[in-house]
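Next up is a structure, given as structure tokens.
Missing here is one protein chain; the remaining ones are kept as they sit in the complex.
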Amino acid sequence: MKKYLVEFIGTFFLVLTIVLVVNNGTAAGFAPIAIGSVLMVMIYAGGHISGAHYNPAVTLGVCLRGKCEWSDAPGYIISQLAGGAIAALVAAFLLGADGPSAGDAAVRAFGPTAVAEFLGTFALVWVVLHTATTKSNAGNSHYGLAIGFTVLACAYALGGISGGAFNPAVATGVSIANMSAWSNMGGLLVGELAAGALAAVLFGVVYGKED
Amino acid sequence: MKKYLVEFIGTFFLVLTIVLVVNNGTAAGFAPIAIGSVLMVMIYAGGHISGAHYNPAVTLGVCLRGKCEWSDAPGYIISQLAGGAIAALVAAFLLGADGPSAGDAAVRAFGPTAVAEFLGTFALVWVVLHTATTKSNAGNSHYGLAIGFTVLACAYALGGISGGAFNPAVATGVSIANMSAWSNMGGLLVGELAAGALAAVLFGVVYGKED
Amino acid sequence: MKKYLVEFIGTFFLVLTIVLVVNNGTAAGFAPIAIGSVLMVMIYAGGHISGAHYNPAVTLGVCLRGKCEWSDAPGYIISQLAGGAIAALVAAFLLGADGPSAGDAAVRAFGPTAVAEFLGTFALVWVVLHTATTKSNAGNSHYGLAIGFTVLACAYALGGISGGAFNPAVATGVSIANMSAWSNMGGLLVGELAAGALAAVLFGVVYGKED
Partner (left out) sequence: MKKYLVEFIGTFFLVLTIVLVVNNGTAAGFAPIAIGSVLMVMIYAGGHISGAHYNPAVTLGVCLRGKCEWSDAPGYIISQLAGGAIAALVAAFLLGADGPSAGDAAVRAFGPTAVAEFLGTFALVWVVLHTATTKSNAGNSHYGLAIGFTVLACAYALGGISGGAFNPAVATGVSIANMSAWSNMGGLLVGELAAGALAAVLFGVVYGKED
């Protein structure tokens, strides 16, 4: 239960920041810096308790790599989705009339959305597995910086194409917040989950299964 | 006394930077980057002497967590408030006629102000307690980056709602500098102190009391 | 082969990010932050497998310094060039009609281009050799931050003069993506390779040959 609470809190602040910085009108262009930073700091805070996934695609990749129990996965994912959903509601309350309403949700083409989400999520899970689950990098102080700033870079590069979720809990939160149409969810999830799985496979190819 | 001097210097440079970057007209949008950075560097400088709180809400959370003596709290808080107040005066001198005057102070609604300050301060104290007071994260090099960039992210997300103080010493400094109306102080303090206390309670739930 | 796959993936994401952020219209001014960040995170991910060069000029410098086998160099460089080329094609697909077309490629004067590329690449290889190949800095957590943010700083300082490649694989990718005229390649390569060699020589002068 402690792990689930940490996953909830970390994902809550990630999605809260995303919804607010994209919509509050004070941070045009700076949004990816804020988003990458909040992910970084929540990873540094929660890593020693839960591993700090905050993302079902990361949980998938880490389970495939053998560093998370499959029996923990449902609790992790439910906590992440709940954190993202509640954050979207809190952000909507804080934004008030400034927030987007239902008709504003961007509708995106399936193909480019899935490709962009695949690329960003692959980079993210690739960095997570190498920096946070390997013996050769054990005890480092940069894992949070590396993971958070992967999202920073990919949000700048790919955000205009797919919205830049790279995370089913974020996809859920931004859909609830009317920032993305629910019909985009297919492309988002296909790209994200395929990337989580392929990153784990290629990680196994280059690193192997040892601890 | 050495600890108090370090708390004074760190809080002084934090509030000096806040008042200058928000008002000097050269850094629109970049202010949270400068503010998060100065907090980070002062934490790295002062952490080994005083713990580098620079914030009464952090001192409250760290005392509740058992990593700061309650008998030290008054000296810490007085040093922080004095550093923030004097920084506001020095910044006003440097800004001259460019600084805000009494009538310019933003007046904010109590509810959203308290909620936004609660959220940002909770994130801040949560990150402090995990990265800077636990055995499992002892000796890391990222605690300052994590704590400073929590304020960076929360200033982008929540600054437009509450002003983004997350810190009673900052709240005091920006009130003296005519950037926030004194009537906002109630909402600021309620949110900040409640967050400091709740973060310590939830930290205890997920980490426990061991060193 | 594992090393080559890691070099391919890292260079792919570096060039993908470069082509997208410069052309997708959402990140004016922020491009160097995204580019430096993606280089940083790919270095943290791949360093323990391949050394994370992602750059033929770095491979040249590291071979001259004696920390990479010359027999590995062809495989590294082919992987880097392939990663850069394929990334340019994927980015062009994602950009669609928003991407630059052949006539848009900037043509630059040989002299300033070679000088600017020399300066940026010298700084990059100098930082790589000191932070990632010396015993006195072994085990540090900052090598990726140092190397990635060298490119960030040099892209801001020198990008307007030469395009800011500092890397033959990036030069190849941006030429394929119509962001730089193929006729610039001479100045780019002369500056980059001379810098990689001179940085290794001066490194030897100040550090010596010991491990």
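Order of writing sets the labels: A, B and C. Residues in every chain begin at 1.
Assume a contact is a pair of C-beta atoms (placed from the backbone, for glycine too) under 8 Å apart; a residue touches a chain by one contact, two chains touch by 3 or more.
Being a predicted model, the structure only gives us computed values, none of them experimental.
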item: Candidate in contact with the missing chain, chosen from B:Ala45, B:Met185 or B:Leu202; value: B:Ala45
item: Missing-partner contacts on chain C, residue numbers; value: 29-30, 32-33, 36, 112, 115-116, 119, 123, 126-127, 130-131, 134, 136-137, 140-143, 145-147, 149-150, 152-154, 156-161, 202, 205-207
item: Touching residues on chain B - with respect to the absent chain; value: 2, 5-6, 9, 13, 16-17, 20-21, 24-31, 33-35, 37-38, 40-42, 44-46, 48-49, 90, 93-94, 141-142, 144-145
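Going forward, only the chains that are shown with their structure count from here on.
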item: Superposing rotation of chain A relative to chain C, computed on C-alpha atoms, to nearest 5°; value: 90
item: Separation of mean Cα positions, chain B and chain A [Å, integer]; value: 27
item: Multi-partner residues of chain C (each touching 2 or more other chains); value: 141-142
